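Read the structure below first, then the notes.
All protein chains of the complex are present and in place, except for one that has been dropped.
Let's turn to chain A:
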């Protein structure tokens, strides 16, 4: 019998969705190991968070009141101390930007293996089997490891935990070495701004790496004009400086839910899909029939965007 310790994620006073998903993942794993599911709730309004997180399947919630926002040193110190105290078999964390800012450090400090961005997990005795992707989602792999481990889970892969729990909520007295804290968060800033809010658009003409060159964007703008639609993009277009940051759809950009989303030359990396999968109708234009975008598209054209897009624009001009 071995326990699971799952760490929750929050920002600016709100718990993030993955905090409820990690309860589901953690419960599954704890059922496999025959142990308890412990949650760690670190910084921010921890009592308020603990109340919300007290859902079915949680056995214990450990709160650590220390500062308002995330600090990786506080998280690293707290989680290593919780590991020493509770001796769980697995430490689960979100594979979020903050998760990736402390999980590898916790693993290294505890001399445990770390397996990141998992999309499925099971345990059998001392063996953990983790499913993850490689090569930008082109393949899935299963990976096995023995003994204790730190594991990060991808968001939106497990359902959120529901119901009301009766977990014991306890303040954990973490011994934080303030001298070891070498980074300070000075604030947050929303990016982009500007003239257009793509999250409000009814129709998005969205462009990705397949457009190849900045000059070719004219094709996309022409189509958007003809359809009276708004132009958005995947990450590489914004990275190249071809469109401003407020046009980026995805995990690190905006979440959009238009009536129609036309994905042009977008392969559909998981980070992009996280931002647009709520669209009513998704159309993909891409030469690669195996591109991940095809898994969530309602309609697809497996052809060259340089042929299809002008032909489409012509119809509406």
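The criterion applied here is as follows: contacts are C-beta pairs under 8 Å (C-beta built on N, C-alpha and C of every residue); 3 or more make two chains touch, one makes a residue touch a chain; residues count from 1.
Throughout what follows, contacts and distances are computed from a predicted model.
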Absent chain [UniProt protein name; select from "NADH-quinone oxidoreductase subunit D", "Cytochrome D oxidase subunit I", "Electron transfer flavoprotein beta subunit" or "Probable glycine dehydrogenase (decarboxylating) subunit 2"]: "Electron transfer flavoprotein beta subunit"
Residue among A:117, A:157 or A:222 that touches the chain left out of view: A:117
Chain A residues that touch the omitted chain in the full complex: 11, 16, 72, 76, 95-98, 100-105, 107-109, 113-117, 129, 132-147, 149, 182-192, 203, 226-229, 235-236, 238-241, 245-246, 248, 251-255, 259-260, 262, 281, 283-284, 287-292, 294-304, 307-309, 311-312, 314-316
